[in-house]
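For this view, one protein chain was removed and the others were kept in their places.
Chain IDs A, B and C follow the sequence of writing; residue 1 opens each chain.
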């Protein structure tokens, strides 16, 4: 893994994720980044469904996606992630690279906030994601 | 509307519903039939989310889809529906026709059951769907 | 329609577009904006599939989505659009409002470029989208 990410997930494009241009439909990259965040949470011992049961709802407030290179059906890719906290926002930097040649496909910045029992605030359970793995 | 259906919904293929073959991906027809059933329920005064809140959960037990003609991006189509009851099963006949030439695209038979507070049974609220509109 | 948009499309949330939080999944708003752009093009006499056949491929280079209010299953909404040109980029401002109360749900800025026969450039056919309807 490149050194400036704290998590990566290897995935493969499924043919049904491609549209009539024969490439992955733009919205599906957002699905990839969501799935990567949830897998990252799980790697830190946080299950998304458990959070919801505890009244902690992480929501995306803003997302910026830059499309650089298209992925095609069957392509393997790495979905990599970094996270930092700014105020009550958790800023995820999420980049997708084609596995074959490490070409950057999509650069995403995803700003999340936590809604705890209906109110916007941070929560120690969620802050566990910020502690580096040892 | 053809006389042997009790409900129809006119829809248009969205480009993102097509896959790399340039035609609607097979699984999306299942989405179309689901949306049509929910719209049909609503036309009978039943809102899907309200059912859920009352502990009445309609679930699909079995679906048969026959693919006849493919729809392409931008195609208009009619999604038509009929329903009958067999035991505790509600059998929906759902057929999709291309609007342009009334060509049959997909024939679906969808068997639903109701789970009421965790148990499989019929419910009078849901049975309203069987009463013909006057 | 509010006066600062040149196109609007009325749509309804389909239940399958909602995720386990009971609200529209974030990525689906991107689908809504894509569908709206294609419908807008069509309203200007440009069919997306025809563009592709002529070797003109509009691609999204960058998208910014701000999530304000969530839509739920069955909600009606307006997907509104404006467009301007900056260099070779077509900048779409696309905002989604809940129909019931005109509450802003999602603000999107979508930057598109045209690839004509493999090269990045503008094309008079595509520039038709900039000419106001009379």
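Quick note on the criterion: contacts are C-beta pairs under 8 Å (C-beta built on N, C-alpha and C of every residue); 3 or more make two chains touch, one makes a residue touch a chain.
None of these values were measured; they are calculated from a predicted model.
J.: Looking at B:59, B:88, B:104 or B:130, which residue reaches the missing chain?
T.: B:59
J.: Determine and list the chain C residues touching the chain excluded from the picture.
T.: Considering the whole complex, chain C reaches the absent chain at 15-16, 18-22, 25, 27, 73.
J.: Considering the whole complex, not just the chains shown, which residues of chain B touch the missing one?
T.: With respect to the unshown chain, the touching residues of chain B are 20-21, 25-28, 30-31, 34, 49, 52, 57, 59-67.
J.: Contact with the hidden chain only, please: which chain A residues?
T.: Touch with the absent chain occurs at residues 14-16, 22, 31, 34-35, 38, 42, 47-49, 72-74.
Going forward, only the chains that are shown with their structure count from here on.
J.: With chain centres defined as C-alpha means, what is the inter-centre distance between chain B and chain C in Å?
T.: 28
J.: Using mean C-alpha positions as chain centres, tell me how far chain A is from chain C in Å, no decimals.
T.: 23
J.: How many angstrom lie between the centres of chain A and chain B, each centre taken as the mean Cα position?
T.: 34
J.: Give me the residue numbers in chain C that touch at least two other chains, ranges are fine.
T.: Residue numbers touching two or more other chains: 31, 34, 49.
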